[in-house]
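Here the complex is missing one protein chain, while the rest keep their positions.
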Amino acid sequence: MRLADLIDSRLVDADGRDIGRVGDVWLIQNGPPIGVFGAALTVDALVIGRFGLASRAGYEREGVRGPAPIAWYLRRRTAHRQVVRWSDVLAIEEGRIRLRLREGDLGRPSIEDVRTTGRRVSAGLELLDRQLVDPDGMMAGKVDDLAIELKDGGAPPVVTEILAGPGALARRIGGTPGAWLASVDARLRGGSRDPAAISFGVVARIDDHVTLTVSREEVATFGFEEWVRDHVIEKIPGS
Amino acid sequence: MASAPLVTMMLVACIGPARTDSAYQSKAVDTADEVVSASRTVLLAAQLSDRGRSFAPTVSVTVADAETGAETARDAFSSIQPPDAESDDLRASLLPTIQHACDVIADVRIAARRADSDLSQIAAPLEPLADELDAFSTRYG
Partner (left out) sequence: MLEVFLGILTAFGGFVDIGDLVANSETGARFGMRLAWVVVVGVIGIVVFAEMAGRVATMSKRPVFDVVRERLGARWAFVNLGASFFINLLTVAAEIGGLALVIELVTGLNYLLWVPLVGIAVWIVLWKLRFSLMEKVFGLSGLALVVTIFALWRLDPGLHRTVQTVGFGPPASEGWAVSASFAIAPLGAAMTPYEVFFFSSGAVEEHWTPKDLMVNRMNVYLGFPLGGVLSLAIMGAAAVVFEPRGVSLSHLSQVTLPVSLAFGKIGLVLLLYGMFAAIFSAALETALSAGYTMSQFFGWQWGTFVKPREAARFHLVVVGSIVVGVLIALTTIDPILITEYSIVLAAAALPLTYLPILIVANDPMYMKDKVNSRPLNAIAFVFFVLLVIVSVATIPLMIITKAGA
């Protein structure tokens, strides 16, 4: 499944009450080894509540202060949202996630509070929408979505691939603009609707961008660039 | 829009001529202002041309632009149906002046295209015409 499907799923607690949507997903690097990246990222926790500007603005972090009125307003909207650990998830259904716990049992930790071994990454804040860069420093697209492999027996899902390109992005944009983007993409790519997938095994590291170990020409998103290059740009003298 | 005349007619029936008259009046004033602007632009351009302070193509374009502006305003105004007798009078007092101004501007444009050297002479009637239109605008504006 895709991360975009997890995000925006409604959460239903043990009493059957709808307690909100998944806004963000916290990942932790403690899965099976995957290529150069090392231990794969697995889904550790789901954060409840809309993940809008307030969360992306980063005012939850220490040290981000001004401008005062904006900081004050946005901090109020993000302070301490409820978090569900993956171990408390009972089942994944169509657009819904069932929990073992009741709403009142859920904690409101910050990402720094949830201490276990391994590196912790907020998918929404630090992974999604990041620039992909190849070893030569050339740009290879954005992290538009992530592919997650569900495991049996309650083991946390593993992030297996980065999904890139308008086909993946359309799902996250959603609504009419997303549908429009998806149809444009389908027409340009000759009908195929599967988004371009980049195995997490070729990810070298994640900091303020995601560095790959393969050249961008080997990445599936290069198709459109290559087509434009060959059919349009190369035809013009001086390229 | 097709419904605009219908709405206007309904307004006339319900509210009376005063409402529509003032809308017509303000359109008349706007038209007068447009033509004043075009006329004085042409007067300036003519003056500059005669004193050798501009180039022939530039003057030519300036006058042609002003002519377009004046004629568009005139055409828009003359095609509006006057809603009542008072507006008829307004129209009758305004249109001839505007038409005269447009004619003079057209003469200037023709002369400018020929790179004539005495545009001010040809444009001279615009001075009193513009003043007249100014007075109209002040009176009804």
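Per-chain numbering from 1; labels A and B assigned in written order.
In this section, a contact is a pair of C-beta atoms (placed from the backbone, for glycine too) under 8 Å apart; a residue touches a chain by one contact, two chains touch by 3 or more.
Please read these numbers as outputs of a predicted model, since none were measured by experiment.
All shown chains touched by the missing chain in the whole complex, by label: A, B.
The missing chain, though absent from the display, is touched by one residue of A:G49, A:G141, A:P156 or A:P195; that residue is A:G141.
Considering the whole complex, the residue from A:R21, A:R56, A:R77 or A:K151 that touches the absent chain is A:R56. If you put the missing chain back, the residues of subunit A touching it would be 51-53, 56-58, 61, 63-71, 124, 128-132, 138-142, 144, 164, 166, 169, 172-175, 177-178, 181, 208, 216, 224-226, 228-229, 232-234, 236, 238-239.
Residues of subunit B in contact with the chain left out of this view: 30, 33-34, 36-37, 40-41, 44-45, 48, 51-58, 60-62, 65-66, 68-69, 130, 134.
Going forward, only the chains that are shown with their structure count from here on.
For this pair, subunit A with subunit B, the centres built from the Cα atoms lie 63 Å apart.
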